[in-house]
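For this view, one protein chain was removed and the others were kept in their places.
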Amino acid sequence: MITLVSGTNRPASVTRQVVDIYQSMLEQRNISSEIIDLVDLPEDFISTALYDNSGKNATFQPMQDQMLEADKYVFFVPEYNGSFPGILKTFIDGLSYPDTFKGKKCALVGLSSGVQGSVLAMSHLTDIFNYAKMHVLAEKPKLLHIENHLKNGKMVNPLFSSLLEEQIDSFIRF
Amino acid sequence: MITLVSGTNRPASVTRQVVDIYQSMLEQRNISSEIIDLVDLPEDFISTALYDNSGKNATFQPMQDQMLEADKYVFFVPEYNGSFPGILKTFIDGLSYPDTFKGKKCALVGLSSGVQGSVLAMSHLTDIFNYAKMHVLAEKPKLLHIENHLKNGKMVNPLFSSLLEEQIDSFIRF
Amino acid sequence: MITLVSGTNRPASVTRQVVDIYQSMLEQRNISSEIIDLVDLPEDFISTALYDNSGKNATFQPMQDQMLEADKYVFFVPEYNGSFPGILKTFIDGLSYPDTFKGKKCALVGLSSGVQGSVLAMSHLTDIFNYAKMHVLAEKPKLLHIENHLKNGKMVNPLFSSLLEEQIDSFIRF
Partner (left out) sequence: MITLVSGTNRPASVTRQVVDIYQSMLEQRNISSEIIDLVDLPEDFISTALYDNSGKNATFQPMQDQMLEADKYVFFVPEYNGSFPGILKTFIDGLSYPDTFKGKKCALVGLSSGVQGSVLAMSHLTDIFNYAKMHVLAEKPKLLHIENHLKNGKMVNPLFSSLLEEQIDSFIRF
């Protein structure tokens, strides 16, 4: 079971489209997966689920538990202002520490409208996950100019598809 | 006029204490300053002020305008999970781009309960602000084990005080 | 006077071509500059000029002095193995610390054969220069696929030329 985290709360995001494509790729290999989409975070998340309110938001609690029980994650990381979305880090800040990530494994997929492919975002996230003692897969596909390579919910760039398939190959052995 | 940004929405934060100390140091030099504290972000900020809702939250709008009109910033950055607080980046994601930061100057102050002094947080933020074309001051004090060095709202570690004073010296010339 | 540092010791490098183009741009604005090219490092640099041998290599000494006396630098940084060339950091390790860089200002230009444009290299270098208390200009042009955009020693990509001109504009005011 692999937990796919859609790393933005933007409604109807391109990121979620890529998550769905990735899930299809896993299905074709008979690998089960579940999706956690940050669009489902409660509206008042920042004031009712962090710090002294940790554990008190009934909507957030199931997401927190799901993250805690998961073993392997793939984080889909659109580039916002040269790094990851703030909401993704806020979500991480709201999880149980250190049990959620310690000793586990994850992979990262970077997406960007621009040319940078979320490369700094993934570098920053690697620092964060390593701090939390979670191992990060070396292969981190950078899907730049992503809007140009999606059509009707399908990936129409064969290079990008093969980068994702290679990441899955590597993640299975990781 | 220098704009001091308290980089967490944690109520009654240690970060805010350091901001107040810094403001006193500026006052003693007759440098005026204003404080933007992320604890004042509206509760539903993540769902009513980002993406297509940018500009639509009446509580957030004055903060956004204040950030836009500012010239020089000091960001106070506690270390959360090995980097900056997610809420600080979410706040940045909610500001006008590229006008808010382009061509401006800022300084960073790092705080941590642990030994790391927010050094990775400040590295990550530097990437983000440079991406936004804002110059970052080289001097980035790392106030590690910060709780041990504050007493009744005063900085009781002379080294930390001198690091902050040196940063102000350098920021004035920057 | 601006000191241009060609950041590789590879003979006849593309990096040096870009340095020469940059120097021409400065000349057209009547800004004087000098070039330090790492191809001129002595062959036995790593064993005769570092650590206890600092200051003992007669060929390296003039380069060290030139770096010490300079005020403003532009570093030209090709991407090797996802970061800056090791030789550039080794050169930095051989300079006087902390006098060489403290309180000074620099700009960075990234070059790559691949798609990444030396973005991580420039992030890493920014950490290093900030550690040494040197301010780094926010604008860091990323000249990706550089070989495709040079012809007979001229930059034939107008976008890249304008990025370099904008960097010079900003560096003058920095």
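All chains are identified by letter, namely A, B and C, in their written order; residue positions are counted from 1 within each chain.
One rule holds for everything that comes next: a residue touches a chain if its C-beta (ideal position, glycine included) is under 8 Å from a C-beta of that chain, and two chains touch if they have at least 3 such contacts.
In this text, all values refer to a predicted model and were calculated from it rather than measured experimentally.
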Relative to the complete complex, which of the depicted chains are touched by the chain excluded from display? A, B, C
Touch criterion as defined above, residue of A:Arg10, A:Lys72 or A:Lys140 at the omitted chain: A:Lys140
Missing-chain contact, candidates C:Ile21, C:Ile46 or C:Val115, resolves to C:Ile46
Contact with the hidden chain (one of C:Val5, C:Leu26, C:Leu120 or C:Leu150): C:Leu120
In subunit C, positions touching the absent partner: 9-11, 41, 43-48, 50-52, 80-93, 97, 120, 124, 127-128, 130-132
For subunit A, the residues touching the chain missing from this view: 103, 123, 126-127, 129-130, 132-140, 170, 174
Residues from subunit B at the interface with the omitted partner, ascending: 115-117, 119-120, 123, 142, 144
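Here is the rule we use: only the chains that are shown with their structure count from here on.
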Can you tell me which chain lies farthest from subunit C, using the average of the Cα atoms as each chain's centre? A
What is the distance, in whole Å, between the centres of subunit A and subunit C, each centre taken as the mean of its C-alpha atoms? 36
Subunit A and subunit B have mean C-alpha positions lying a whole-number Å distance apart equal to 27
Mind checking the centre-to-centre distance between subunit B and subunit C? Centres are C-alpha means, answer in whole Å. 31
Two or more other chains in contact with one residue: find those residues in subunit C. 123
